[in-house]
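To start, the structure under review is shown below, and the notes come after it.
Here the complex is missing a single protein chain, while all its other protein chains stay put.
Then we have chain A:
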Amino acid sequence: MDTDRRSVLKSMAAVSAGIGFPVLMTGCGVADRSGPSPVELISWIVVMPNNTVRIRIPQSDIGQGVITTLSQVLAEELDLKWSLVRPEFFDPLTNLKRGNVYVYTCTESSWSADRLFNPMRTAGAQIRHMLLEAASRRSGISIADLRTEDSSIISPGGGRQSYAEVALEASRIRPPHPSRVRLKNPADYRLIGKPIKRLDLTPKTTGALEYGIDVDLPGMLYATVQQSPVYGGKLVSFDEKAIMGMPGVVKVVRIAAGPCGLNGPIADGGEDYGMDDAVAVVADSFWRAKKALQALPIQWEEGQFAETSSESIMADLGERVGLPQPVVREAGNFGEAIGRAHRVLEADYSYPFMDAMPLEPINCTAWLRPDGLQVWASTQFAQDAHRLAAVTAGLPPDKVQFNLPYAGGAFGRRCQNEYVSQAVQIAKAVPGRPIKLLWTREEMMARGYPPPITMSRFKAGLDDKGKVIAWFNRVVSGTAPDQSYGPARLPHYVPNLRIEYARIKTPQPFGWMRGVAFTQHVWMNQGFQDELAVAAGRDPVDLYMELLDESTVPVDLVDRDVAVRRIRHMRAVLNRATEIADWKQPLPRGRGRGVSVSDFSYWVTYHTGTAAAIVDITLDGVGGLRIDQVVVVLNCGRVLNPEVVRGQVEGSVFWAITNALYGKITLKNGRVVQRNFQDHDVARLATACRNVRVELVESDDHPAGVGEDAVPIVMTALLNAIYAAGGPRVRSLPLRDHNLSFRREAVVETNGT
């Protein structure tokens, strides 16, 4: 037991009760002789004297509900009484010291359910075995004759011992090897798969739940920051004399640019992302810090992107998409097939920069004291935030205590931890005083992490029956990791196909915004497929079904079984969606229906669901759009909690609507043009669809992530529906930039009938 750390924890807990401090106790040697003590069992739980159990959740809760769903998983195997479950966030330092005992801690890629289902069930089963063995030793009854129920061990005569009674003894028992524990038969699940209410539901309706922004410490100072307004710019100077006389101003801090963290899970490597120079003002209130920073004269050297704009980037992409690029997938002979095609179609699609814009602005609290550094930050990647805090402070990791509060949304934005580095740099400038760094909304919009701006050129050939015989797609995108899987890992096997992919450097660092590369490529691919269906006079569902044909999967494909399974799942959800939405039912003039189906298996390591969407819309003919109905059918394997999963799908629907209607960040002279929500609207009740229907497919498969599946397909189905309703063919975003009046030929057609 690390007594230093414990005393720090105790003193910190005293000043900030309510923030989820890990109670770090090992089973052996900490028993307080005056009475029962909390007992930790294999890092995952702490059994409290009153028989409540603290479960360590090795993920961030950013609204997706892991604090509840992952508790369900461990509590299931451990037979915990649900009312005694008390989840808490994991401690990155403990995880570091114990060699990544929590297995997977980065909250991204919709991975929580997939990555932690087995480890947390196994931990529950191991602990259950330890408790049973302890009870057996104490009572002399063999383990085989004991059973567990509601956080108690039941003997054949009906006698009960609570887990708390045997926990200390259990902590001295060597945990069974994970391969030796027997997991429950899913037929016996009482918690997994049940629509249990979120454990944080009530405090999220009373204002009591503490987010990072709510951290409050005695003597705390407030800071706000401005990074270089031009990406990649350098700080030349600032005139602090101009503001030092303003009320409450304590200090102006120069924040150095530098690496700001790994944008990806540590275990998988990941890329280190840059943070630009910044200036922070520290004051006795946020309001005063904000006013002083606005008044501070700052000189920037704008750097290489000072002349770069969205327009210049689009021109560059447009030029490159006209030139040959590296081939990332090829089959058959595209050139030959396109030459004999009955009909050839071409189209260019583009996708703008976007911004995740979580509602809780970026913030981090840091407190540097002689005995170490304390940090509080709502982040998606606490483990790396802890590492970054230690590096920035120049302290050994065990001198840094990291506290993970709830996050007011994240959507990929909190994968980057540059604000943690900023807060620690500020704390170093005012040692001994806790500082809370809070970004303004304007700073958040100025410094987002967009998905890559992208242009995509398509060319396809149809035979005389309207069958796709040739498919070409050339993609050039801005700064991003290699996302060639987006265009290349199509689920279909068109016999003659060529995919080319290239990237250029663009000013902003890349971010994993909800829906990531799939959103743009699923939309572009299926937007163009919808064009093919229209050109061939075919129902797009029939065209998709023809493309999703398992007999077309090459027999020598390495992962052929995976490819076939993808196709089967996609066909099944698409079929079901057409039934629910009554797809064949004709719609009156001005109304339209669009369809899309996809999975995230585009990227092999991404284990999320398969989903289909059908969207019904109405155009009023003078530019108005109403979204009448959204149907989503999702197969995500075993559902951990249907209400939580439905919430994630519903959220994805409105995320897609925001992307489609408003999603665009514009660069001018290297700066983001949009400043706040007045320049960048998002879906609200008035724009939201009033009829969202979600169906979850029953499945015993390993649980898949659900946070993003509906994003690309709902966006695609919506945009296809606009064309079906007589509106324009949308090949760029957002819709706000388009005239949604009826097409000329649509007017002619409808008038003629």
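Structural remarks
By our rule, contacts are C-beta pairs under 8 Å (C-beta built on N, C-alpha and C of every residue); 3 or more make two chains touch, one makes a residue touch a chain; residues count from 1.
The working rule: contacts and distances are computed from a predicted model.
Missing chain, UniProt name from the options "(2Fe-2S)-binding protein", "Acyl carrier protein", "3-oxoadipate CoA-transferase beta subunit" or "ABC transporter permease subunit": "(2Fe-2S)-binding protein". Note on the undisplayed chain: of the listed residues A:Gly99, A:Gly140, A:Gly157 or A:Gly207, the one touching it is A:Gly207. The missing chain, though absent from the display, is touched by one residue of A:Leu183, A:Ala256 or A:Leu359; that residue is A:Leu359. Of the options A:Arg115, A:Arg288 or A:Arg671, the residue whose C-beta touches the omitted chain is A:Arg288. Think of the hidden chain as still there; on chain A it touches residues 62-65, 197-198, 200-211, 213-214, 216, 222, 247, 285-288, 291, 357-361, 406-411, 438, 440-442, 643, 647-648, 650-655, 676-678, 682-686, 688-690, 692.
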